[in-house]
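Below, a portion of the complex is reproduced, with chain positions unchanged.
Chain lettering (A and B) follows the sequence in which the chains are written, and residue indices restart at 1 in each chain.
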Amino acid sequence: MEAGEILNRMREKNPLIHNITNVVVTNFTANGLLAIGASPVMAYAKEEVADMAVASDALVLNIGTLTKENVESMIIAGKAANKGNTPVVLDPVGAGATAYRTESVQKILNEVKISLMRGNAAEVAAVSGMQAEIKGVDAVGLTEDVVAIAKAASKKIQAPVVITGKKDVVANGDIVYLIANGHPLLTKVTGAGCLLSSVLAAFIAVEKDVVKACAAGLAAYGVAAEMAAEQGGKEGPGSFQIQLLNKLAQVNKEDILKMARIEKEGEFAI
Amino acid sequence: MEAGEILNRMREKNPLIHNITNVVVTNFTANGLLAIGASPVMAYAKEEVADMAVASDALVLNIGTLTKENVESMIIAGKAANKGNTPVVLDPVGAGATAYRTESVQKILNEVKISLMRGNAAEVAAVSGMQAEIKGVDAVGLTEDVVAIAKAASKKIQAPVVITGKKDVVANGDIVYLIANGHPLLTKVTGAGCLLSSVLAAFIAVEKDVVKACAAGLAAYGVAAEMAAEQGGKEGPGSFQIQLLNKLAQVNKEDILKMARIEKEGEFAI
């Protein structure tokens, strides 16, 4: 896996990532994208989202603080992106938590062809209608269950799926990668998952093989998190958050070669 | 006062706090709640706020950047919370600054039964119609004046009231606690008060005696601020803000036992 090379290519291209995202994470997402070497833009008005999506190298739709207006804008932007061949990443934040969220995700999926969906196991399960069976997040602690959810979801939405957790899973149909980087402190920083979705969009913008792009992006992000935890982790979640931005800017090909733990269907494949 | 025990109980339960809050403080509020050991969720759409409020352990309504849509959502969420016995905390940010804010707070209070209102002296005075008499914030520098405002407001809205300032006051009718923790640098971090309202919601979620819950929450928050000032205060408000997140994660029962300054009607009652 040439994860480090994809990172370098992304930094050279400095792709413009159009985010229609939630109000909690906008600042952190923008700073994280700048740190790792992409360019963020946020634009929400239905009058301009189509123009912005087409002018961008990838589009991220994040439903964390949905409104009726935002869903409309997401669909307009998504359709324009589809026409203009701009890849679209969907982050179904909180799907399953309320009926409105689950329905809104379905609405978006019905109208927009996405290149990737990224969420936690419960969110992805909710989108693929498996929620009833898994009864919450605790039931899916085992990696094999998560892989099964990711595969099923990928088949259902006919696009690659990333589920993040203890181990991150990338699935495209039956093709599966496992990435074992990252750090528990990521769960103490709000928007760490949302930022990751936008980072994956930046990788997809420069690598057409979405599964490879995701494996590279997950490894780069996870290695940066491990470096951040080493430097700021003992002080607490505030310092970790700042160090994560620092390390997203610093992480390089050598760090990834040394620290990435990417596995493909049972064999190590860094 | 078993402030430290209430903190421990809160961390064990990890209550889900549904925030309908202003656009300035969403990220800081979410990170602060995560740091101290609660779980934040932000949801604003009227289509889903009732579901989210009922699924949560407490609801926070913060009017810092009001819109007509948000007031509507707050009332829908508040009524659902009332039905489902989810406690509701109201933060009347900027009440008195414009007629629209003062009226919106009244509208919310008319429709939603709240468990706690937290603001500064001027905001609380405005809500209880005392603003004309106090003529701005400077007139209420004395602790006895603040206690009088808190008592009057609590009687008027028939709920406990917290006024934060040099000393923090908790009043439920004529029952009053004074908490003398905290640090002036808190006034240099935007949303320090808003985050505190959400933290108090987390304490109320695990302790039915609201006055006790607030005294414990104010002490924990104030002690964390003092620890943060010691570590990052000299560098400036940026470092203090990050250290506050660190210390909200670290502050424990022993710190509170040693440092809390909680007074009840003249007698020390830590």
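The definition used in the following text is that a contact is a pair of C-beta atoms (placed from the backbone, for glycine too) under 8 Å apart; a residue touches a chain by one contact, two chains touch by 3 or more.
Bear in mind that the values here come from a model prediction, so they are computed numbers and not experimental data.
Summary of assembly composition: all chains derive from one sequence, 2 are present in place, and the complete complex in the structure file consists of 3 copies.
We adopt the following convention: only the chains that are shown with their structure count from here on.
On chain B, the positions that touch chain A within their shared complex are 23, 26-27, 30-31, 34-35, 40-45, 47-48, 51-52, 55, 69, 241-247, 249-250. Interface of chain A with chain B (complex): residues 22-28, 64-68, 94, 97-101, 187-191, 235-239, 241-242.
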